[in-house]
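One protein chain omitted, others in place.
Which chain is which? They are A, B, C and D, in the order written, and residues in each are numbered from 1.
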Amino acid sequence: MIAAATTDAFLERAPVLLRDAVTGFLPEPWRTLVNALIAVGLILGIFGTLFAFITLAERKILGRVQNRPGPNRAPIPFINKRFFGLSQPFADGVKSLTKEDIVPRDADKVLHYLAPVALLAFSILTFAVIPYGRNLVPVELDAAVLYFFAAGAATELAVFMAGWASRNKYSLLAAMRALAQLISYELPLLLSWVPVVLIAGTLSTTAIVDAQAGWKFGFIPHWHVFTPWGFAGFVIFMVAALAESNRSPFDTPEAESELIAGHLTEYSGFKYALFFMAEYFGMLALSGMAITLFLGGWRSPLPFLEFIPSYLWFGGKLLALIFGFIWIRATFPRLRIDQLTRFAWKFLVPLALINLGNTIVWSLMSNSSALMQLARWPVCAAIILVPFVVLGRKLSAGVAPRIYRYA
Amino acid sequence: MSISDLSPLGAQGGSHVRAVHDEFHGDLLEVSMGPHHPSTHGVFRMIVTLDGETIVKLKPVFGYLHRNHEKLGENTSYLGSMPYTDRLDYLCSMTNNWAYAIAVEKLAGQPVPERAEYVRVILAEITRLLNHTCLAGFLMQDLGCSGTPLMYAFREREKILDLFESLSGSRMMCNYQRFGGCRVDPSADWLEGAKQLTDGYGQFLDEFEALLTGNEIIMARTQGTGVLSPELAVAAGVTGPMLRATGVNYDLRKTDAYGVYPRFDFRVPLGAHGDVYDRYMVRVLEMRESIKILQQALAGIPAGPIMDPKAKLRGFRPKAGEAYGRIEGPKGEIGFYLVSDGSPNPYRYRVRAPSFINLTILEDMCLGQTVADAVIILGSVDIVLGEVDR
Amino acid sequence: MLGSGLIQGLAVTAKNLVGSFHDPARYTNVEYPEVKTKLPEAYRNFPFLVTESASDPMGTLRCVACQICEKECPPQCIYIEKSKDKKPDATGKMQLFPAVFDIDTSVCMSCQICVEVCPFDAIKMDQVFEVATTSRFEALLLNRNQLAKPNTYYHSIHPTEAAEVDGRLAAERKAAEEKAKAAAAAKAAAAAAPKSATAAASATPPSTTPTPKPPAAPSAEAPKPPTPAA
Amino acid sequence: METAEQIRDRLLARFPGAEISVVTNPGAAAQHSLLLGHAHARAIAEFLRDDAPLKLDQCSNVTGIDWPEKKIVETTKVTVPDPAGGPAKVVEQKSERVQPGYLEVVYHLYSIAFRHGPVILRLRTGNRTDQVTVPSLTPVWRACEFQEREVFDLYGVKFEGHPDLRRILMWDTFKDHPMRKDYVEPDDYEWEPTPHGAVLEKAKAHYPTPPAAAIAPAAAPTPATGGAKS
Partner (left out) sequence: MNAVLIVIALVTLGAAAVAMTLRNLIHSALLLIASWAGVAAFYLWAGAEFVAFAEILVYVGAVSMVVLFAVLLTRRSRADLTVTPDSAGRAISGFIAGGAVCGVLVGAIVATPMGVGSSPTPTVTVKQIGVQLMGTHAASLLIVGVLLTVALLGAIVIASADRTDDSEDTP
């Protein structure tokens, strides 16, 4: 944890000051250890409750989109007043703890037990490198982004273990589908943030956030998302993130209308809750990384809003992205597995590669004359939009709204 | 072992599939989808033989909801069977009642007053709106939308069910029509409520279509899936929107011209490809036509008796003989074949259920498709198990 | 352009999300136990026996145990046993009454055919739907006392229908009275004629008030029970 | 559209050896039907489907009907000369005739191309016990596939030439044919609080004590677990 900059407002430095107050007196080796433990505790605490309330928010927002109130029956334990269902997550938590954990007779006991543990472990690992505030990054790594996606890539191993260990036709089919989907969306996910590293020149997350400091004309922040290649990269990243965390248009593995609950069919009780927690942690981590790479991490969008502490900005952006995930889940149906993989290989990967070329053109044109600075906007926009339309038309070749005749 | 000898109707089957069997394909996986399955619309089971993801054989299994409705019909009086017809296709009780009433009126030669015919057309078209809206909701639920279109459909369905409840006393089990007219005369403000419903329905359909019809994912999933050829559809006795989606122009409201349908001008939408998207779109366009019929019927409903004065309620004994009456129900041609021997109970009481016969070619549509497609093909056939199993 | 349909879909869900907070047409949800919806007047669930007065329900039961509803009920869930003796009904005529009148509400499907076929308007449809009980047999088998409800209750749940039924019954009673009076006058005239001839004959005490003709059969056909449904 | 008689004549012209007769329908619907012999049934069906003016390409409905043995008592009026030379008296003579039972399959055919109404075909089996085979029309109209399986399942009519003749509604190990008139229900009687009519005899078979409704409902005997399975 780098030393706190003295010039910031008090609220900004509050968390670091608090931590130094607590561990200030410890001798050197023990202090870093305790600091790390505090960071781990904080992450698990905050993201654990955030996970609980996101499940509630998801059901409430889905409810409101469908013109119904969403869960509002669970009373607060002792004062048993129904407060808009705010205690629903705790009710779900207790339910998942008390539900019987059935393991099928001829399941592969070891793998069946290991799958949720591995999945959760890998998705929690990814929280280590996301900068939550001005100097609130748990681990300062030089190759932080690579570490993030290395930990993320191992989740498919755990999904396979879950599918294979349950010895059930449905979960076997779902394990195959999940693997096909995760592998084919890993490529666009990785390719979409390569332009950011190209421009920022570093793999360390804090350096990337610093690269997005400052404002142009006083109010447009230098975030990567406000550049043509950045916006394209952001969209590809978010679509691939949707697929990686098995969210709505891409939730074929647990397609409830076809394969019951996919690779989760034979899980119940707390292991099922662990799978859910791992999925939500994956979603939170990916949106955290999207914020860091494209939305200027913990930076405030306008200069005069600087007084709001940086971690609140990060939280706000995170909740906005989560709302986006839920909104998409409320609207879109599910893609079939072959359409899903065709969409990845024939649309997202080429676009990501073109976006890479687009960034190179952008950076070459950026250090020349002012005219070129202006010209690079339409040029780069065209470089990415034209293939988008062409590939789009090729992808949806035989698919179009039809005109109907009447007899 | 090629496909054709697997499904006995291979030679005559529609979309014929030839799968090369070699070691790479591995052995076939037999999966039983149902009767407890989230998307089989009730207790319906499909034994699906899979080669990887593609379906090689699909055998539907019925009978889980079989109550022997026809034996019940033979042991109860003509009037006593009327409440049981509500439980055939429990989404559209009004059209079931009308089909049974039309068959008995044909059997006994019972005239029906003008106002009752208008009320029957109004209720049948409202039931068509209800059924097609629910079908769109269930189909989108099978496609994977997490409940949003279904909840919009149910919000509109509630308004319709309130209308039925204030008229017949019960939301779904209306038991409203009698031989020779209807049981209760709709009041003026009921007709006003029906007029408000139809006027507001067009706006709901616009919003519903904005959400669904142009959606690329839905178009990609449903266009080209479960194609049904017109010849096979006609040969297999498929009726209703499924038949019209293949382009065959056959709507009983136009061909049989029963009731007072000839007085209203409305058009019959026809599909061109016979796939799941066409079946969805034909039903949505039919809803817009139903709104037109409703507006004309509500405007032109005459005064007069709702029940033919000479109609006998209890000691109803039609002369010996037989009759087959049918109407264009929302799911297809629903018909009743009655054989009477002069006693108060029918000698033979047969229900021609559209869902049951439309399932004949489920296997032909699903061959070669994936498991995910089989679910939406079944959804697009629009079956209700009460009617399939009787 | 790929994705325009998807964005349109997102716009619709956003409109509904916002709409559900202020637009009553969209947010039609009613939180049932706390807020109850107003039942339409025609709503029907489970029949009940109409009694003239609330004070003496068993005495003023309209039902005359003609067992038509028992025969016509499709699921056969009504069980009637006639009484041995008779009791005067509303018009004073001596009528049978049901000693046992059970409806098994676990079988009854509230199809109101019994109401339609009852010639004496003795059974009407109730509007009670919160009838959950713990025992499967005893509590769901409603006997005569549990079924009987006063005519005032009938007015409270089905006002227009009840008024129309009472109007019809009153008209019938009035017609029955006139007919009885006319019959009595005719009998008196006939009795007067021979009396003038046999003035000396001891005045035979006139029979007690002439029994009025049974009330005219209501508009439906004669209550001749049809051959039992085989 | 031609009447049944015209169609019969054209068919007889086309298939000289076939047994085709018109069965008149006395009811008000006046939908007369053609009774076909087994030999030419499928050829006639194919002809009706492809023949130019008729083109009956949709088999809308396939129904099974069970006609058990029936004793027909015919009263014929016979004029008997009065042996005492008086005027001839008319005497009704009752002659009893047993009509053999048979199973019948009725097909309702419609034409989608020319949109005209039902032509009804009837196929009858030899008797109700061993000769129960009928030529299947599924190869002609694919619509008959499931409906013929249902007639086989519920009536026991074997369709010769049907591609996949199995039970469709009942489970495969079910022995009897439930829709036949002489079908005896399995004795799976469950205790009912208000048994009356046909159910009353069954109740007596299971519960020698009088049915529960007679005695006060409160003391209803709790049924033996799972109903008395005799």
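The definition used in the following text is that a residue touches a chain if its C-beta (ideal position, glycine included) is under 8 Å from a C-beta of that chain, and two chains touch if they have at least 3 such contacts.
What you see is a predicted model, and the numbers here were worked out from it, not measured in a lab.
*Asks:* Where the complex has a chain not shown, which of A:A14, A:V117 or A:L141 is the residue touching it?
*Replies:* A:L141
*Asks:* With the full complex in mind, choose from A:L179, A:V194 or A:A381 the residue touching the hidden chain.
*Replies:* A:L179
*Asks:* Looking at the whole complex, which of A:W164, A:W229, A:F294 or A:W362 touches the chain that is not displayed?
*Replies:* Residue touching the chain left out of view: A:W164.
*Asks:* If I consider the whole complex, including the chain that's not displayed, which of A:L203, A:V225 or A:V239 touches that chain?
*Replies:* Spelled out, the listed residue whose C-beta touches the missing chain is A:L203.
*Asks:* Of A:A14, A:V103 or A:A153, which sits in contact with the chain we cannot see?
*Replies:* Candidates A:A14, A:V103 or A:A153; residue touching the omitted chain: A:A153.
*Asks:* At which residues does subunit A meet the chain that is not included here?
*Replies:* 108, 110-111, 141-143, 146-147, 149-151, 153-154, 156-157, 160-161, 164, 179, 183, 186, 201-204
Here is the rule we use: only the chains that are shown with their structure count from here on.
*Asks:* Of the chains shown, whose Cα centre falls closest to the middle of all protein Cα atoms?
*Replies:* Per-chain C-alpha centroids compared to the overall one single out B.
*Asks:* Based on the averaged CA atom positions, which chain is farthest from subunit C?
*Replies:* Taking each chain's C-alpha mean as its centre, the farthest from subunit C is A.
*Asks:* Using mean CA coordinates as chain centres, what's the subunit A-subunit B distance in Å?
*Replies:* 44
*Asks:* Rounded to a whole Å, what is the gap between the Cα centroids of subunit A and subunit C?
*Replies:* The answer is 65 Å.
*Asks:* If you look at subunit B, which of its residues touch at least two other chains?
*Replies:* Expected reply: 148, 152, 155, 211, 213-217, 219.
*Asks:* Name the residues of subunit C that each touch 2 or more other chains.
*Replies:* 2-3, 6, 9, 12-13, 16, 26, 28
*Asks:* If you look only at subunit B, which of its residues touch subunit A in the complex?
*Replies:* 29, 31, 37-39, 50, 53, 140-148, 151-152, 155, 211, 213-221, 223-224, 249, 251, 254, 267-273, 277-278, 281-282, 285, 370-373, 375
*Asks:* In the complex, go through subunit A and note every residue touching subunit B.
*Replies:* 62, 65-68, 169-170, 173, 248-249, 251-252, 255-260, 329-339, 396, 398-402, 404-407
*Asks:* Considering only the defined contacts, which subunit D positions touch subunit B in the complex?
*Replies:* Touching subunit B from subunit D are residues 25-29, 31, 57-61, 63, 65, 106, 108, 112, 115, 117-118, 120, 141-147, 154, 163-164, 167-171, 178-179.
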